[in-house]
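All protein chains but one are shown at their positions in the complex.
For reference, chains read A, B, C and D in written order, and residue numbers begin at 1 within each chain.
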Amino acid sequence: MASLSLVNVCKTFKNGQIAVKDFNLDIKDEEFLILVGPSGCGKSTTLRMIAGLEEISSGELWIDGALMNLTVPQKRDLAMVFQSYALYPHLTVYENIAFSLRVRNIPQIEIEERVKKAADILCIRHLLDRKPFALSGGQKQRVAIGSVIVRKPKAYLMDEPLSNLDAKLRTQMRVELSKIHKELGATIIYVTHDQVEAMTLGTKIVVMNAGVIQQAAPPEVLYNNPVNKFVAGFIGSPSMNFIPVWVERREERICIVFSNNRLFLNEDNAHCLIESGYLGRRVYLGIRPEDFHETGPKEQAIKLKVEIKEVLGSDILLHGKIGGNPICGRLKPDFPSEAGTEVSIFADMNRILLFDLDTEENILDH
Amino acid sequence: MASLSLVNVCKTFKNGQIAVKDFNLDIKDEEFLILVGPSGCGKSTTLRMIAGLEEISSGELWIDGALMNLTVPQKRDLAMVFQSYALYPHLTVYENIAFSLRVRNIPQIEIEERVKKAADILCIRHLLDRKPFALSGGQKQRVAIGSVIVRKPKAYLMDEPLSNLDAKLRTQMRVELSKIHKELGATIIYVTHDQVEAMTLGTKIVVMNAGVIQQAAPPEVLYNNPVNKFVAGFIGSPSMNFIPVWVERREERICIVFSNNRLFLNEDNAHCLIESGYLGRRVYLGIRPEDFHETGPKEQAIKLKVEIKEVLGSDILLHGKIGGNPICGRLKPDFPSEAGTEVSIFADMNRILLFDLDTEENILDH
Amino acid sequence: MESVIEMAAKDINSDELENFKKKILKKALFRRRASKLILTILNLFVALFLLLPLLYAVSIAFMPSNELFTTNLNLIPSTPTFNNFRQAMAKIPLKRFIVNSFVVAGFITMGQIISCSLAAFSFSFLDFKGKNVLFMLVMATMMIPGEATIISNYLTVSSLKWLDTYQVLIIPYLTSAMGIFLFRQFYKSFPISLYESARIDGCSNLRFIYSILIPLTKSAIGAMAVYTFINAWNMYLWPLLVTGSDKMRTVQIGIGMLDSVDSQSISMMIAGVVMIIVPSISVFIIGQKQLIRGMFSGAVKG
Amino acid sequence: MKLKNVSRYLSPYVYIVPAIAVFVLFLFFPFIKTIYLSLFKTNKMGQAKLFVGGGNYSDLFSSASFFNSLFVTAIFVLIVVSVSMLLGLITAILCNQSFPGIRIFSTAYALPMAIASSSAAMIFKIMLHPTIGIINKLLGLHTNWISDPRYALVCVALLSAWLNSGINFLYFSAGLSNIDNTLYERASVDGANSAQKFFRLTLPGLSPIMFYTLVVNIIQAFQAFGQVKVLTMGGPGESTNLIVYSIYRDAFFNYRFGSAAAQSVILFMVIMILTLCMFHLEKKGVHY
Partner (left out) sequence: STQTGSENITESQTKEDITTSAAPVASTTITFWHSMGGVNGEAINALVEKFNKENTSGITVEAQYQGSYDDAINKLKSAQIGNMGADLVQIYDIGTRFMIDSGWVIPMQKLIDEDKWDINQVEPNIAAYYTVGGTLYSMPFNSSTPILYYNKDMFKKAGITKVPDSLPGIDRIGDDLLKKGGAGEVISLGIYGWFFEQFTCKQQAHYADSGNGREAAATAVDFDKNGAGVKTLTAWKTLSDKGYAPNVGRGGDAGLADFSAGKSAITLGSTASLKQILNDVNGKFEVGTAYFPKVSDDDKGGVSIGGGSLWALNNNDVNKQSATWEFIKFLVSPESQAYWNSQTGYFPITTAAHQEPVFKDNISKFPQFQTAIDQLHDSTPQSAGALLSIFPEARQTVETEIENMINNKGTPEAAVTKMGESINKSITDYNLLNK
């Protein structure tokens, strides 16, 4: 497959909208790159620039060492699943999937074989004779995926390819994509809003915001060591809780203080804070909902007035406020709590994050 | 708002495809009904029949006590978010949202006010002057939602309205929808593939499969007490693990036996099994991934050869096989495990489920 | 791209790299420009070829007639003259004819767009008994040769006492099977979900037609409007038959009036033809705005 | 409730009433009269005089001239339809991409439609004149285009094709603008080159409008008249005696309304059968 490289890529639309700004990224061969970011942050636009569907306003796009800025899409040898499916309404499912093979004059027999195989993977074998209008949303989406996985392009571009599938099918598809990635050694660039997909599929995740890359790193790094508050808040669901706190020295130990609470930091973090001169200053404390526990040392207890309790089955989510900041904790379903009551929960102090109040950058470095 | 009632509703498409079969459901006023089911199971079709976009092949649809089978859509006073957005390409976002108000001749001022309010809720205020082609997928979807929430119809129909939004926005939207539901006392029928949405938003969830209702119940009931293996497997992500097991009596206790494992049932379950005469027969054992624990009584340990380890951040997923059945366990991130090694995990015996081998119906009744 | 540039970026130093990049981009840019240029030239040729008769007609209109009658090559008039136009204007009340033609063609165009879009809407979006039969009946009207009905239509309108009025020129042409058929074909590829969405939004059918369907099928309506207008503009036999006075006559009859038996002045007649083409061209140029590309892009998924 | 149902049942018809009313009054009614007339021999006023039943028809079917008309018409239709559709398609595609001057060109391509067929015929008559005609002068020929039975039909046909190419250009352009752009995007990522996009996307995407254009072009070609009247008057010999011209001649010239009516009915039937065939094919072949 291929490696890609984007250098200082920018995209400004005709109406002045800047969709992508100074995008720099090397995508190695066989990488499974995930693009995530809030709606409208420029993910699709980036994909479309790589595919050649949008002109690159400035910057360079290299594919396998060749500058591709002005190459027409059909010469780039990429395959793309469109966010809007883009099925050919006049072709049957079979022909939709076979289309890209037909235009390459691949022998009939091979086409048949590959299409059937793709259809089996996607569980749409029984739909091959239908026209798109007679398909459900999820079925359409699978056809769109099918028309891409029959090919062996330099890279696959996939724009939210599983968004309309049910959880079970999605898991299944995830496994299939993972297989394709491994078996073919495919380079894949993949846009998703699904955290699980992002975390499980990606060898690298790129977090974008308003057209700018925030962080590009392997999933665990991103999760455990986000570069800034945005990434920290964006990755993880429900998202991380943020509370502005004072860094103080109490009882000979470094602690963070906020609305009647006082949590002691662990050694490493305390050291780190002192070194970078945050003592006595305000920072953001970040705690993921799942890093709240039901039990812990009494003096570290955080009191939370439960406003809403959401039962997810495997867990419960407790929502409340601390010092005006919304807080969400994910706890075991058997944790005794009811909306309206006050509970004590405990933060895992080894997993907390702290961010600069102004730059919002991560202070600690796990 | 309104109550709806579907009686023996069936839908057969022209090509012979039976999309919905014998659909019976009462939707009470102010209910937040969630429709879930595998892709292509007939959710959208059901919604479209209620809206009047598909003819009902047989059966009756009552809205507020009036038979509506033949009423034209515009007289039904419902609002619908389409799975495919269906924005008017020649109208700006503002006009798209305002359209349904305009056709009702609502005064300009009120239109403006309502559109602005909806735009604020959906964070698309800055996009009001754009045409749909200049929107990202998620933005389009929000416009589609916007054009619905400006109205106060008898019921809202929403077909995967949040599928293209990022997790954060989706959470936010979920909260807004919840608010609308409560504040307006709205009746909402909602299709989603997102388990969290289904569990948190719905007052009742209907699980469909191949056009047939499997179970209609409140979220917790559905989760804890699914009527059959299908529902059990469908709800929850990753989905429930199923293993065919023998029900036997060992050491004076009732236990289930499968490939070198033997788990003792608790009193209630044992009792229940004996009563219904399953002793000595084969049944399906169902365990949710999150019901595996890191610790437990030694004799209940289940040995799992880890094939894949997925790190989600808050948890890890361990995949392996037991007696040829794929097994997935969700465990704490600090649980020592590596792909290729064997781990011992423990099933929460109070939360297991057992299903008849043939009918696949739930044997236990929690 | 192509094999020449398949070199790894790291193999060369940064200056070379810059040059190299510039070269490639220049080349690609050049190729793009060249393809546009070729397209333009190609268009120029085709357009010239197609317009030759018209251009030649314009040229003749400016020729004194002795220049036309020659065995020499006479592409453009050597002593251009407005005389032909002047003469043509003097012989017939062309202004009045043009006004009449505008009124008639204008009403016919509006009427057809309305009646045809309504009917086509019904045929393509609604379901009713006898739809196919009715549609075939409508189609059948296209196949009736005009010559076969004109006398009997004349009798009809004369018994209605409509002769020599505007309505007699307009009403029989207020609809056309072609228009209905055209719209139906266009509605076929119309995303049905937009119709559904509008209906749920509480939009009545009429409202849907005028605020969604018509704006979105602008290109079809544009084509149809231009066509209808020009056809009405070019009607000959019917206006001749049902109007008598110059008050009601239309331009095509005006052109006929330039033709005198036994002493036909070809260049003057061509001048007349050129003059009445001008308004129809203007209509086209105005209508052309409606033929914009890419209506549906991104409105619906899949 | 009942009233509501009635209105629901009737409303589809309401939309077609204006159209149908005009059709009934000005097309069906007179055409039925025509059918009636075709069973009679008529006097010079065109009034039914002598009932002959199928007499007019059997006369026609035993007349070489009528078969000649049919034959000539068939060839004419073939040339007109294929050439004008091809011209329309080529020009529409040429103007489908944006480039400087596109508006001028698209105006140019649509222009032929702005000319009445008789005016156009007048222009062509001069252009094709063997002595003063620009065509012979430019090509250095001395061909007698419209008085030579070998060329006359082709000339009339090309003239008609030229006339129709303008509206075909408009139809095809409109059809092209209806094809969703994202489909082209996907096709180019799928690796389709321009030709493949054209044959696999554009043509199928145009198929509804292509079908329309085909049907309409055929029907109109069958009814071409003005150009024949001005250019050749059916000659030389009967080589351009298209059936409509023959109808016109019989009705308005030869005082044989009965025969003209019968020819009208036959023409109607021919077109009808052709159209029905095409609609049948549409169901199979045309996509969407």
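As a working rule, a residue touches a chain if its C-beta (ideal position, glycine included) is under 8 Å from a C-beta of that chain, and two chains touch if they have at least 3 such contacts.
Predicted, not measured: the structure shown is a model, and the values here were computed from it.
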Report summary line: Missing chain -> touching shown chains C, D
Query raised in the report: With respect to the chain omitted from the figure, which of C:40, C:65 or C:81 is a touching residue?
Result: C:65
**Report entry** Touching the absent chain when the full complex is considered, from C:19, C:35, C:264 or C:282
**Finding:** C:264
Report task. Just the residue numbers, please: which parts of subunit C touch the chain that's not shown? Result -> 64-66, 68-71, 90-92, 151, 154-155, 158-159, 163-164, 240-241, 244-246, 249, 253, 256-265, 268-269
Query - Absent-chain interface as seen on subunit D, which is shown - result: 41-47, 49-50, 129-132, 144, 146-149, 232-238, 249, 252-256
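Just so it is clear, only the chains that are shown with their structure count from here on.
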Report summary line: Between the Cα centroids of subunit A and subunit D the separation in whole angstrom comes to 59
Requested in this report: Compute the distance, rounded to whole Å, between the mean C-alpha positions of subunit A and subunit C.
Outcome: 52
Requested in this report: Return the distance between the CA-based centres of subunit C and subunit D, expressed in whole Å.
Outcome: 15
Report summary line: So subunit A residues touching two or more other chains come to 83-84, 86, 89, 137
**Report entry** Multi-chain contact residues (two or more partners), subunit D
**Finding:** 180, 182, 205, 288
Query raised in the report: Along subunit D, where are the residues that touch subunit C in the complex?
Result: 9, 11-13, 15-16, 18-20, 22-23, 25-31, 33-34, 46, 87, 90-91, 94-101, 103-120, 122-124, 126-127, 131-132, 134, 137-138, 162, 165, 167, 170-171, 173-182, 205, 208-209, 211-212, 215-216, 219, 222-223, 225-226, 244, 247-248, 251-252, 257, 260-261, 264-265, 267-268, 271-272, 275-276, 279, 288
Query raised in the report: Once bound in the complex, which stretches of subunit C touch subunit B?
Result: 191, 193-194, 196-204, 207, 211-212, 215-216, 294-302
Query - Residues of subunit A that touch subunit B when the two form their complex - result: 13, 15, 17, 36-40, 43-45, 83-84, 130, 134-139, 141-142, 159-160, 163-171, 193-196, 199-200, 219-220, 223-224, 233-239, 288-291, 310-315, 317, 330
